[in-house]
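My questions will all concern the structure given below.
With one protein chain held back, the other chains of the complex are shown just where they sit.
Going by the order they are written in, the chains are A and B; count residues from 1 in each one.
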Amino acid sequence: MIPAFNYVRPASLAAACAKLASSGTHAHAGGTDLLGCLRDGVFAADTVVSLSGIPDLRGVRKNLDGGLLIGAMTTLAEVAADPAVAAGYAALAEGALSAASPQLRNQGTLGGNVCQRPRCWYYRGDFHCARKGGDKCYAVKGENQFHCVFGGNVCFYVHPSDAAPALVALGATVRVTGKDGSRSIPAAQFFVGPETDYTRETVLAPGELVTEIVLPPQPPGTRSTYRKIRARGSWDFALAGAAAVVTVAGGRVTRAKIVLSGAAPVPWRVPEAERAVTGQRLTPQVVRKAAAAAVKGAEPLAENGYKLELLRGAVEEALLRLA
Amino acid sequence: MKTPELYFVDGALPETAAPEGDPQPWTRTRVVGKPLARIDGYERLSGAAVYPSDVVLPDMLYGAILRCPHAHAKVTRVDAGAAAKMPGVRAVITGATPAADLRWYYSRTVFTKLFDPLCRFAGEAVAAVAAETPQQAWDAVRAIVVEYDVLPFVVDEHKALEPGAAAVQGDDNRVGEPETYSRGDVAKGFAKADTVLEATYTTAAEIHTPMELHGCVASWDGPRLTIWESTQGVYPVQQRVAMLLGMPLANVRVIGRYMGGGFGSKLQADKYDLAAAVLAKLAARPVKLFLTREETFVCVGNRPPSTMRLKAGVKKDGTLTALEMSVLGTGGAYPAGGTSLVDWLVRDLYLCPNVRTEMTDVFINGGPSRAFRAPGHPQGAWALEQMMDALAAAIGMDPVELRRKNIPKVSQARGNQPYTTTGLDRCLAEGAAAFGWREAHRRPKGDGAVKRGVGMAAGLWIAGGGGPPSTIVVKLFADGSANLNMGASDLGTGTKTVMAMVVSEELGVPLEKIQIENADTGTTQYATASGGSKTVPTEAPAVRAAALAVKRQLFEIAGAELKVGAGALHIEGDEVVSASDPKVRRKIAELEGVQRRGLLIGVGTRGPNPEGKVVNPFVAQFCEVEVDTRTGEVRVLRFLSANDSGRVMDRLTYEGQVIGGITMGIGLGLTEQRVFDRQTGTMLNVNWHDYKIPTAMDVPAEIVSLPIDVPDDEANTAGAKGLGEPVTIPTAAAIANAVYDATGVRVTDAPISPMRLAPLLAAARRGGER
Partner (left out) sequence: MAHDHDDSDAEDPKGVSRRGFFTAVGAGAIGAATLAQAQPGAPTPAAPSDDPTKVTLLVNGRRRRLLVEPRWTLLFVLREKLGLTGTKVGCERGECGACTVLVDGVPCYACMTLALEAVGHEITTLEGLMRGEELGPVQQAFLIEDGLQCGYCTPGQVMAAEGLLRANPAPTLEEIRLGMSGNLCRCGAYAHIFKAVEKAAELKKAAGR
């Protein structure tokens, strides 16, 4: 049951940012993640700042460079159903469509999706773990079947977003506004891994809001997809997944980006796998090699070794779809 | 623990006498057997049905319970001072509140307290609050300060038996002596076998999580207490609440006309009933106390996890020679039947002269189990039916054939008493034919990474014959419309519809003209809780007897008015008609005798079951799956369930039970699993995304229900046997067998998640490459 909070619904971005600069405030986009966190007591909110009164944050527009601009308040359902997204950025459309449930996609926003908090069950539960300011990570010696195989350090959660891997793979940029102005951050640098700072998940400073996601135009011959593996068919975070973007010219891959989900505390790019396909035709053998390369260097915990099989499978099937 | 204990939680069962008039079996039915829509469908679909959680009373408060966060702890101090002063708070009760100093029992052998200082599992109740809003109640719960002496715990049933394990109930973590069963001589049996296989199978603990939360609304009217409860049985709730509050039964009225699912977890009263009653009393206001979803995972029951070692011997010709099983299970921190009935299928499903089983039930610091749809059976089927599959493969016999070779006509585990009817062979044969088993079994599994396979499994349910007591009242109004009064709850299985159909069958009243009053201890007849697939075979004969009692009166009246012997009359539509001369007829509404009396009342009871015979339903299920061998993802493509549950009552709700049981079995087989944190002993997946029940994406659209529609007239006067449990018994095992058929990998541990299957498939590939 959610503890009491104050509620404000500013009518401008500037007002919202000003509000959010003070501690104890939390932005409310669709609320689907925020209300869950408040219910579970992951953190407390003194004031909830609704973003629903701010104009112009919702919708998909064509950018001057031929790419797309997606407002932070665009729902996942709108992202998934947008014809321009589906045509040019299939990995994102598929990622958005694979997230959560239809209703949550109708309510949850793209901005909220990339800013959602970890789904680690200790974090969401009654455990004062490292990420919450405690002195240990319960996953290390606990039930870590859903935790990371890459990038863990102090904290070992996996980034929950299905949209984020696609954004990273597609070279998206996150536009952010704070009380001191705006900045653009490449999606790959937007997420913060625990080796950098295990108490936060994004580079957002207090009072900063995501306003827009910028998708660059993709070179001709580019195709993308997102393969998600989960324990049940709906309402399930990725056990493992792979967003793959490849550009093919003359039957050979000229450029590839492969980003894993369910693998690491941030969307996890696997350059070795990308190299394994670059310059090659996407034959089953090449694809299998890339899949093997994708899990090189993984450091599974006691209970999550299975993820290596799944990640391999996800990469293999994602690439085969693009072959 | 045997079925009666599981389903009639509160001791000795009352009996009812055999009904008068010795009703003969139906030879032909006009209404029963049809696919009729639910009689209360309108209420459920319009929002007019008031479920207990929908009850909103004037001036009502909301209750919430503070629960122990530790797996094992002693409460040393509770300070509710600050909480009591918070806005909106109207009552706070703790172990130190005199009015809340009440006894409690999870099982009759161990009495504790409502707020016992010793918390043996995380989620045990410590205090409770009533406030103007639920939000305020929870604010207050958070503000109660509790000091705990945290004790060592054990949440793994294997570790519970190790030396030095934390003691849950005493020095020995075993719940009494192991339960053993033996017939014949297994050693000799194995010696005679051509093939002997042995394997260990496990199933995970499953949580019921019915859609409607557990809870109640309690309201006092002077010395009288009314409880609106989401329950499978209003009478068991009334009994326990009255007993523990020291009140006359007459002063405790429990109402549960609608309820949103139970699956065995709502057969009994819970601590929240007592808490709500005490809070309501202290605040002198009604209190609504429904658990949160998270709470329902920890303290209102579960299906115990099972570890089953099974050894089986078979001859080349498919004759089973011996079965030996040992089971380890846990019902949590109190005696709750942690291994109940897990061995039953091994004992009784197939003909086998030599059987030995041993079951060890241990305590852990976990929430107590409650009966869960076919207790023990799906677990036992997971082991036995996979073993049968493996035996069939080992001797090169078709799995259906192997089973058909071993069909018993008697219940071997019950002194060879004959079954009233057994449709097991027909379920297997006709199910296989309708499914296209032979062809499907032989089909290639596919060249690509995605393989297809088929699997099957069979089962029976130990109970499902129902029995006394049941008392029913049927009233026929002067215009020929009727009222049916019964105590039983309708869990969504269609009980009310089926019973109305029985009334309609006998009295010709269409369903639209039957009003049903049920599940209210204040106004309806005694009934046991609905569960154990016994409701139809229990209630339907009593309903029929009540309708027949009305009919006898009706025919007497009509006979006199039409000048025809009462025995020579029958009902056609809304008329009473002479059998010898169809022109002699009169509308029921026009019978003077009925008009004068205003109402005909018939009382019916449920008589005893046949002596020396066993009434069980049988089932065989067939399925097809697709397995992505790279990722271990399993998709269930189609299912067929052939059921012998006696007479089909309502063909539509019958099919509903079948698809529901299979869906639940898919959960056991593929997705569901309780996870305890080994460091703290608390359950981690206390919500519906971490605890994964099947969604619309996880079930096949094609689920065929094939009834083997043989009325069991010897069992009872409705000819029906239970259905709700058998439909979920073989499902998970059938899926496991299909996965094996598709991939050659046998998964002996449930659930078969990608997490488990992908590494097994990879290992098999590596093995194959070598």
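Criterion: a residue touches a chain if its C-beta (ideal position, glycine included) is under 8 Å from a C-beta of that chain, and two chains touch if they have at least 3 such contacts.
On a predicted model such as this, the values are computed, not experimentally measured, just so you know.
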item	value
Visible chains in contact with the missing one	A, B
Options A:48, A:229 or A:308, residue touching the unrepresented chain	A:48
Selected from B:95, B:134 or B:353 as touching the chain missing from the view	B:134
Contacting the left-out chain in the complete assembly, out of B:69, B:210 or B:751	B:210
Hidden-chain contact residue, picked from the options B:58, B:98, B:444 or B:598	B:58
Option touching the unshown chain, where B:137, B:218, B:476 or B:693 are the choices	B:693
Residue touching the undisplayed chain, where the options are B:553, B:653, B:682 or B:716	B:653
Chain B residues touching the omitted chain (full complex)	37-38, 41-42, 44-51, 53-54, 56, 58, 87, 133-135, 208-213, 258-261, 263, 290, 292-293, 491-494, 652-653, 655-656, 659-664, 687-689, 693-697, 699-703
Residues of chain A (touch criterion as defined above) contacting the omitted chain	1-11, 28, 30-32, 35-36, 39, 48, 50, 52, 77, 100-104, 106-107, 233-235
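In this section, only the chains that are shown with their structure count from here on.
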item	value
Centre-of-Cα separation between chain B and chain A, whole angstrom	41
Residues of chain A that touch chain B when the two form their complex	1-4, 121-122, 125-127, 138, 141-143, 145, 229-237, 239-240, 305-306, 309-310, 312-314, 316-317
Residue ranges of chain B touching chain A (in the complex, touch as defined)	64, 69, 134-135, 137-139, 142, 292, 449, 628, 630-633, 670-671, 675-680, 682, 684-686, 688-690, 692, 694-698, 753-756, 758-759, 761-762
